[in-house]
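Let me begin by handing over the structure; questions about it come next.
Only one protein chain is missing from this complex, and each of the others stays in its spot.
So that you can tell them apart, the chains are marked A, B and C in the order they are listed, and the count of residues begins at 1 in each.
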Amino acid sequence: MTRTIVLDIESRPECIELLSGALCGVCHLVLPAVDIAPVNLAMVEAVNNVVEHAYHGESGHSVRVEFELAPNRLHLRVRDRGEPMAPGRLEAVAALVAPDPEDPDSLRTRGRGLAIIKSCMDTVNYEARDGVNTLSMSRALATGEAI
Amino acid sequence: MTRTIVLDIESRPECIELLSGALCGVCHLVLPAVDIAPVNLAMVEAVNNVVEHAYHGESGHSVRVEFELAPNRLHLRVRDRGEPMAPGRLEAVAALVAPDPEDPDSLRTRGRGLAIIKSCMDTVNYEARDGVNTLSMSRALATGEAI
Amino acid sequence: MILTHRNVEGIDIVALSGRLVIADVPRIRQKLLAIIEQGNGKLILHLAEVGFMDSSGLSVLVSVFKAARVRGGDIVLLGLSPTVRSLIELTRLQQVFSIFDDEAAALAHLR
Partner (left out) sequence: MILTHRNVEGIDIVALSGRLVIADVPRIRQKLLAIIEQGNGKLILHLAEVGFMDSSGLSVLVSVFKAARVRGGDIVLLGLSPTVRSLIELTRLQQVFSIFDDEAAALAHLR
């Protein structure tokens, strides 16, 4: 049977560490070891984006992470009530490619968050509805729920 | 500055493990090592009581844990919307004493939860207000917030 | 929580592994009481792989202890992890349970 835990922080960079700690703690108890690092990374990237882009770095707002453990799949949902991502933005993300050594401009300083999320998780979807934005991600687990 | 994370599960015994994992994960990142085990134990006992007594073992209700980290003190609040604890119940809890070997009845099968909570935490208070019951606990941290 | 059971010359030896908490307590209590019921009331509990126990886990130990005593037996706890040991000491139950570090000593105690 599915089990869920919801984690909630204020939109402040220092609070993201608490989320990451909590997520890793849950993961260590219930996920196969190989799945922990990508799940944690995807969650941190998604929450960073909420704090930076949806809330424009403004503290005092809520960032909520839902961790839903099904027998062979983990569902992660990151929710905010900030400014939604532009339609099509997620779909437009290109795969991560090596920068061209001949062209220094191809080495971007930033802009890797969404691509990292996409490569860590099997499915990634975004929905803005009734003032709530949800990034839904899922990942098939290596060997079922139990360790 | 104070940092807070809120953890929320459904009132089902299998979900308490998720809470405990999340709490330990946060604790490992931000608490001195000696404080982790008592904080986790107090939280599990408090949540067990909510599931068993406040909700009478009924699933489908919310159990919420607030973890608030101040510079030298941790505040934990466990909230439910179930049946409140009888007034004076918490205050009536006796210290944990060794059972009398001459008197088998002094070895109780259960009834140690609140006493454990009181001995793991420095302050423990209970309030039932507006349909929300809150067990508030705090503990001075061994060496400040940072590890 | 995983439970494995063997019997050595009339003494039941059970190893538990995982978290002994409220979600597992009904099943584990029932299994242990059945083992006591069907045996001589002499039980060694290996707890080295139990990383966490709450007061509902303790209540299983107390029930099983009482059931063993009714049959004239005893239970021995082996290999307590630091977390489980602190819980037992916090609740003063080290004065009730026989606690040993190796199985040979536990078997000698129960014979």
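Just so we're on the same page, contacts are C-beta pairs under 8 Å (C-beta built on N, C-alpha and C of every residue); 3 or more make two chains touch, one makes a residue touch a chain.
No experiment lies behind these values; they were computed from the predicted model shown.
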Partner chains on view for the chain not depicted: A
Taking the entire complex into account, which one of A:41, A:70, A:90 or A:128 touches the absent chain? A:41
In the full complex, which of A:88, A:104 or A:131 touches the chain missing from this view? A:104
Residue among A:16, A:54 or A:137 that touches the chain left out of view: A:16
Residue-wise, where is chain A in contact with the chain that is not depicted? 13-14, 16-17, 20, 37, 40-41, 44-45, 48, 51-52, 96-99, 101, 104, 107-110, 112-113, 115-116, 119-120
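Here is the rule we use: only the chains that are shown with their structure count from here on.
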Whose C-alpha centre lies nearest the centre of all protein C-alpha atoms? B
Which one of the chains is farthest from chain C, going by Cα centres? A
Chain centres from averaged Cα atoms put chain A and chain C apart, in whole Å, by 43
Indicate the whole-number Å distance between the mean C-alpha point of chain B and the mean C-alpha point of chain C. 25
At which residue positions does chain B touch at least two other chains? 14, 17, 20
Could you check chain C for residues that touch two or more other chains and list them? none
